[in-house]
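Supplied in structure tokens, the structure appears directly below.
Some chains omitted; the rest stay in position.
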Amino acid sequence: MTFGPQAKGVYAIATTPFLDDGSLDHASIDRLTDFYEDSGCTGITILGIMGEAPKLEPSESRAIIRQVVSRAKVPVIVGVSAPGFAAMRSLARDAMDMGAAGVMIAPTPALRTDEQILGYFAQAVEAVGTDVPFVLQDYPLTLSVVMSAGVVARIINDHPSCLMLKHEDWPGLEKISKLRALQARGELRPVSILCGNGGLFLDFEPERGADGAMTGYGFPDMLVELIGLHASGRREEAHDLFDAHLPLIRYEQQLGIGLAVRKHVLMRRGVMTSDAQRKPAVSLTPAARAEVDYLLARLARKDARAAV
Amino acid sequence: MTFGPQAKGVYAIATTPFLDDGSLDHASIDRLTDFYEDSGCTGITILGIMGEAPKLEPSESRAIIRQVVSRAKVPVIVGVSAPGFAAMRSLARDAMDMGAAGVMIAPTPALRTDEQILGYFAQAVEAVGTDVPFVLQDYPLTLSVVMSAGVVARIINDHPSCLMLKHEDWPGLEKISKLRALQARGELRPVSILCGNGGLFLDFEPERGADGAMTGYGFPDMLVELIGLHASGRREEAHDLFDAHLPLIRYEQQLGIGLAVRKHVLMRRGVMTSDAQRKPAVSLTPAARAEVDYLLARLARKDARAAV
């Protein structure tokens, strides 16, 4: 299984497990890595926004990369977004040296015009090196940078090292269609499109042309199954499975507390020892926890994986 | 049925029907008014953000108020948010003179600190008059003004004419709990809380203390039923009904194209002649329309109302 423009399936956005005292939980990192693979994920993305990357010391980031890369049998992508290109380059080179399959780069929040965005990625690619394969992250809701389909296409065309788009514009279905239309017209070279946003539109995204998902929803095994159903044309079954999970997907997709929900589910599933986040963080109130558990209980009637 | 701090149920956020040439569609306004009442709505809110109010001429706004107020047998709330207090006052006084039950006021987008927000509402209440009952609209995602539960409580406590909160913070469940806790401790006087955000969390909002919904989802009849199930403690049935509609609710809740989805559904249901919006507007692509229709078809298997 390789990372490339033909990549399909599910790349798990890995959470970063901490113990209750805020230190890295290495045992859970191993368990989580295995869990993603056992779930059928075709790749793992670490140190993304939902991986609490900005809260890690550089030495911790390296330790996590080393641990996951040495254990995983699927490609590992490392988020390297940083305020300065020096740190981005340093982390990217270290990651590749340790065996990562590629890196993921998001635009810095201050960018506004097409020209600024294109210039930023030109500089970023120069910084990390044209030999480092990368995923372009398109996430306006959190980063406040809006890239038109045309700009995404130009970044991909300008940089042969861009192999994949992490698509999480919102609303975003039309953007997938536009990109695939550009590709069909020969104006965009082939690229893998994996969708984020917690999977909230994963009932339609594959039908629009997405190759799969790159998200961290607490049931990656369900995401894998869903992408499989889509791929084999079993549309109704895909929607049935998606709809069963939608109440929880929707609950997990809330900005701010979403990560707390995700970690809680992964802890309930026995993958992580603690659902602790590094501060500053939003945690679940008892009422919210009860709601998540209620959603799990309801889900368990339709999907045994939720019986935790 | 009256508008007041004890108000419950569903206040429909009315869309504004236009004909394809962009002119007001008065026949559909009547049909829509009847439809909301026949659906069991306990109130109707017109000229809100989703009512394309900023695209209307003042004379058109008055015409719509007159038409809806004279026809409706339930309380009618009129959105009066405006860049200046003079226009806000003028519209509010006109609305009340025509028989509106109250007005709805949202904070102007530039506000940031608690002090600025409190000052704004003090000025707004002075402008419209302390005798005009009003709904406080809390909608950070679109307005970019974030009000803590404490600030919402102070606005309500400071202004006896504030009878209702249109709650659409996101995430927002904790805010309902906090407000009801303040009320339980005697720090907030009783107030009606109706939830917006397209109903995306209406499976839990009543359990947190909301009195109902104020939103424009294309199935207000379902919202009425849902609130009724909640009110009678039939929790599982409420969640079952909600979950059946969630795929469509989620689809309609996308910023930008949400209104197009809503108008399309209302047109499919025979309530509106056209799904036209005034420009600038985002309309549905054929692919998006097909997705909405597919969601309707799937929904129809569980809820006959969707068989359109």
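The first chain written gets the first letter, and so on, giving A and B; residue counts start at 1 in each chain.
Everything that follows uses one rule, which is that a contact is a pair of C-beta atoms (placed from the backbone, for glycine too) under 8 Å apart; a residue touches a chain by one contact, two chains touch by 3 or more.
Just so it is clear, the structure is predicted and the values come from calculations on it, not from any experiment.
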Inset, instruction - Because only 2 copies sit in place here, please give the count for the whole complex. - result: 4
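What we mean here is this: only the chains that are shown with their structure count from here on.
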Inset, instruction - Quick one: report the Å distance separating chain A from chain B, using the average Cα coordinate of each chain. - result: 34
Legend entry - Complex interface listing, chain A residues touching chain B: 170-171, 173-174, 177, 200, 203-204, 208, 239, 242-243, 246-247, 250, 254-257, 285, 287-288, 291, 298
